[in-house]
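Below is one structure. I have some questions about it.
With one protein chain removed, the remaining protein chains of the complex are shown where they sit.
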Amino acid sequence: MISPARRLALAVTAALAALVLPAVPALAEDTPSPSAKTTFVLGIKQDIDSLNPYVGVVASAYEAYQLMYDYLTGSSEKDFSPVPGLAESWETSADGKTWTYHIRKGVKWSDGQDLTAKDVVYSFQRAIDGDTENGQYGNYVANITKVSATNDYTVVMETSEPSPSMLRLLVPILPEHTWSKVSGEDVGTFANDNAPVGSGPFKLVEAKKGQSYRFEANKQYWAGAPKIDELIIRVYADDAPLAQALRTGEVHMVNDISASVFESLMNQPNITTSDSKYSGFTELAYNVGAATVDGKAIGNGHPALKDKRVRLAIDHALDRNVLLDKVLRNHGTIASGVIPPIYADWHWNPGSAARAFDVAKANELLDQAGYPKGAGGVRAGPDGKKLEFRLFGRESSETSKKNVEYIRDWLKEIGITVTVSIMSEDQLTAVIGEGEYDMFEWGWVVEPDPDFQLSVFSCGQRSTEDGGEISAGWSDSFYCDESYDALYEKQKTILDPAARTAVIKEAQQHLYDNAVYSVLYYYNNFEAYRSDKFTGFVHQPSNGGSLVFQYGTYTYRNIAPVTNQTAQKRSLGGIALVIGVGAGLIALAGVAVVLFSRRRRVTADERE
Amino acid sequence: MTTTTAGGGVRARRPRALPLRYVVRKTVTAFGTLVFVVIVNFFLFRVLPGDPAKAFSPRGRNADPNRLAEIRRDLGLGLPWHEQFWAYVKNLASFDLGVSWGQHAPVSRLIGERLWPTVLLSGTALLLAAGIGMWLGARAGWRHGSRLDRVSSSGAVTLYSTPEWLLGLVLLIVLSDLGVIPAAGMQNPLSELPPALDIAWHMVAPVTVLAVVYIAEYSLIMRSSMLDERYADYLTTARAKGLRDDLVMRRHALPNALLPSITLFFLTLGFVVSGAIGVETVFNWPGLGRLTYDALRGPDVPLLQGLFLTFSAGVILMNLVADLLYPLLDPRVRAS
Amino acid sequence: MSLLDIRDLHVTYRVGGGGLPAVRGVDLTVHEGQTVGLAGESGCGKSTMAGAVLRLLPAGTTITGEVRLAGDDVLTMSWGKLRAVRWSAASIVFQGAMHALNPVRRIGTQIAEPILLHDAKATPKTALRRAGELLERVGVPAWRAQSYPHELSGGQRQRAMIAMALACSPKLIIADEPTTALDVMVQAQVLALLAEVVEEQRVGLLLISHDLSVLSASCDRIAVMYAGRVVEEGPGHELFTAPRHPYARALAAAFPVIGDPVSRRAPKGLPGDPPDPRELPPGCPFHPRCPDVVADCREVDVRLSAPDNGRRAACVHTGGVR
Partner (left out) sequence: MKTARSIAWARRRVALGAFWQGYRRDREGLFGLVVLVVFATVAIAAPLLADAEGLSLTKATGPRLAPPSLAYPFGTDEDGRSVLTEVIWGSRISLLVGLAATVISMVIGTLVGIGSGHFRGFGGGVLGRLTEWFLVIPYLPLAIVLATVFPPDVPRIIAVIIVIGVTSWSGTARLIRAQTLSIEERPYLERARALGGGHWHQMSRHILPNVMPLVLANTTLTVSIAILAETTLSFLGLGDPLRMSWGKILDNAYSGDVITSGAWWWALFPGLAVVLVVRAFNMCGRAIERVLDPRLRELA
């Protein structure tokens, strides 16, 4: 029978071996065996809410759809201009209402079947008729009246009026032979995560919700086979573990990380950071007079905000450069219009006529508007009502909490007291819908086609009321002005890009002059990748645009592993340390056991 | 006066049967608690302001208003509350916890997928903590007043006062300064290691953090119950029989001291599961804890509802196990 | 050669800062087959004596003098030797069997434990069978070996303790107030059982009790203790019927004998309580409560007198040594 002392020694050594053993993989991890297939791992923060293109709404879901499926047309990586997709070429009728697309021949689905015009018609017909499907792609197919296939490789679409967005149809083309099995009712919860059939550059092979999604390259892709063999998208809860994973080499690229994490990654070895222009902006929005579509006033917005001069005064009081420096750490640009500069041809900005940060002008404007400074420096209107506004910030965004604090302090300077409260985006959406707010800080991500963004300020997008129940539209400023609506409707029907641009710019100027929003800044998208492991990243647009989450899959198809495996000076220190500690522990345990057992023998007789 | 029966035969060992009435009573109370939790859960989420349907089409993607009305009808928000309640209970019976707003997937599937990592992480940490904690607490209680006792109990009180995730955060900072970066998450698809070892490697840091805090708790529990037994008369009898000191402790004091600790072991289980929320977030461990943290953004109400039910059901089940296990261990209870 | 020979035993407990003298110089001997009684109020140090014999007193207690058990001095032997001697040379029957038995282990296992420990040839099966026989011997059905302490009656538990004490057939048994927790009828049965065992196995019995009448009925010799010292010693019956030392007299008088006219009228109790060991009164510690107190009693710490046909007393009136 093994004496207790020896049994104890065995247990201790076994436990320590278990502790040290895992250190071995840290070693193995660094020398990927050459024969294995090359895998690129992208770390993201926002889990894909659904792989079903008719259900998913978050940006990462759209990235997955672009990988799995094709679209009729794409956006060029140089400047987002329309480029051929599944449609090799296309013609429009004289009156601009009939579009003919010529489908590329020889394109196969991942299960080997041929992709034909019938699939295109099926995808568009479903987007038009299906409840859930229309909810997702309604604004693309709103004015398509008829879709038909004249032969296997030609599709003809008729529209109620000429529409420039026919070259921006972000409707994925799905295989009819698999999707016909999914009925209208259960499409809402159809997961589409079991090796779905697609024609895109990658094929989904494994989906572990909340953890990772594995795609295999489609080596027969019509626009050229991707250079990597496998793409994995891994999901992380927060910036901290995401940045950590990049440093340990578990992921090769990270996207959408916060400014502070980005800063700390800047000086890390083997990591290249990319501060890319992005199509998003952040604004301070006002409740310019909440009312429903049929004009009935709702909510309890502060009447003073209806007066343009008050809004202009507030705009002058905002020091956008401080936000740029303190909040964005100079990763972005200050802003005026609602279309970001990334879309060079649509973007409008007032240039020298931009409103400068000018507290004196702000005070002057408020005095003119009839709100003199009252007791304690707080301004009040002719009816004695003080200028006290509610300002709502968003719980899920750190920058939002900082912005609202800055805005509160600045407005205090010009005699406006602001009470800040922080809430979830859901609660804020509900509050906006009912008009129960004065000001809030949020932002928009603008699509290549400005139509939807401009529609947000049209009268039609205000809340609707039926039977006492208010349901919110997309307007969050409740701005309603005939001349603006006219401009908006006009641009919807102009085909000639130059003419349409002029109208769009006029609309942006109108919004700026009326200070419907105080657009604060265009923020950059922070990305970082392991330059020691992969190369060939593509910017969209080429002058410093983002590398992933683009309108297209250029980066995924172009990256390739860095061939010359230069000496891996990866933090060997770390590995050596782990093994050193392990060995030390074993030696220590050995000594302890010997001492322990000897002591036991000597005193066996003596111990009580 | 006394007659010795032939050979002084010893009757067969009596089986340790648990009276059926006791088992039924305990199960019914446990079920009662679960019903209470279901009712609380239902009404709790009816207080929420905000428009659930809106969550289906957040900003940046447009959805026309009538579609929102239709979603509200599916969610049954318009119905009078008692009809909603029966529908809710009926669904619950078939494990249908509704659809998660944030993730557009049935809540029961989400919870099912993320249950195993939490059980793995919390379970390992718990067994480790209970084992080491009780061993340490027993020795500290036995050698009452000795240096080991003073040091281990003051250390335990300190760790007991530390939130688990804080310990995790500090550990991560220290390690990252040292250049040793423990992997985040549960698995690394790139690693050439067999999955089991890879997961083990990822588990080392979070399990250590969780275990250390609960070693403190269990050693305090064990120490106090050992102190209760420390001066009992039957220990003097055992010593008088000639047993060595450590045998007296292991054969006589420990079984008696272990009993109250086992009930407390299950009672504190609820806290272990809650503790996992913090640690899983800091270490990005894809379990129920991080699912709760993700569900807070939004907030994703059906998911939170489902998680709350799962956590409570788990703890209620564990307490039922404790109630049933205790009489098997302590003969005195079985008699009553 | 006597079974147990205690010479000038001093025991001082360490409590808080200072020391608490429980036993202040006691001599006691028990011969084979002899039953010696040890009487006295609670707190007089009699239980400490029981603890001292097998060195079961808590750590930090200062013990001086000699305790020879079957020739070897228990106080100086190594722990290993002591453990070998415990229960094999001498065993103890404790007062409250309910607390002295381990509540979560079966009676049979607890009785078999010392057998397995001290008898190398014993196996779990033979030890358990021996336990069954021992239970039968003390009048408890053998199948009770499977029960737990709380499933037995008070009497049965006490008998089980006795069975356990006999497990290694020791030469000496120390019974520390074995019957105090029992009602009178069961008390008589247990005492009869003890007497029977002493007779049958020629063991020495040190019977400790505060009840002088119990001792007088079953002990060959009795020693009365007061404030850590033996104040009178002598043959059992004589000491109860004709006690010499005033304290012994009061103690005997406190237990009425049925049918004795003298005690029927007004049994005399003793005023006051036993002294606090930390602040003993000067001279003879009994003098504050002694009915026959004289001037000397306050100065002289009187010791036991020389033996006069087997009787000794520590009092000025009875020739106590100055």
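We just call them A, B and C in the order they show up, numbering each chain from 1.
The working rule: a contact is a pair of C-beta atoms (placed from the backbone, for glycine too) under 8 Å apart; a residue touches a chain by one contact, two chains touch by 3 or more.
Values in this document were obtained by computation on a predicted structure and should not be read as measured data.
Considering the intact complex, the chain excluded from display touches A, B. Between the chain not shown and the residues A:Asp229, A:Glu398, A:Glu434 or A:Glu465, the one that touches is A:Glu398.
Note on the undisplayed chain: of the listed residues B:Pro117, B:Gly133 or B:Pro299, the one touching it is B:Pro299. Residue in contact with the omitted chain (choice from A:Ala240, A:Leu328, A:Val456 or A:Ala472): A:Ala240. Although one chain is hidden here, its contacts on chain A can still be listed: residues 238-240, 243-244, 247, 258, 260-261, 263-265, 268, 322, 326, 393, 395, 398, 401-402, 405-406, 409-410, 420-423, 427.
The set of chain B residues touching the chain not shown comprises 29, 32-33, 36-37, 40-41, 44-45, 47-49, 144, 157-158, 160-163, 165-166, 169-170, 172-174, 176-177, 227, 230, 267, 270-271, 273-275, 277-278, 281-282, 292-293, 296, 299, 301, 304-305, 307-308, 311-312, 315-316, 319.
Keep in mind that, in the parts below, only the chains that are shown with their structure count from here on.
Of all chains, the one whose CA centroid is most distant from that of chain A is C. Centre to centre, using the average C-alpha position, chain A and chain C are separated by 87 Å. For this pair, chain B with chain C, the centres built from the Cα atoms lie 52 Å apart. For chain B, residues that reach two or more other chains under the stated contact definition are 244. Counting partner chains per residue, chain A shows two or more touched chains at residues 607-608. Chain B meets chain C in the complex at residues 1-2, 4-5, 7-11, 13-14, 232-234, 236-244, 251-252, 255-256, 259, 329-332, 335. Partner chain B is touched in their complex by these residues of chain A: 19, 21-22, 25-26, 28-29, 32-33, 39, 41, 47, 49-50, 52, 55-58, 131, 134-136, 138-139, 189, 191, 208-212, 214, 232, 234, 236-238, 240-242, 244-245, 247-250, 395-396, 424-427, 429-430, 433, 442, 444-445, 452, 455, 463-464, 466, 469, 471-474, 571, 573-574, 577-578, 607-608. Those residues of chain B that touch chain A in the shared complex are 49-65, 67-70, 99, 102-106, 110, 113-114, 172, 176, 178-181, 183-193, 197-198, 200-201, 204, 244-246, 281-284, 286, 290-291, 293-294, 297-299.
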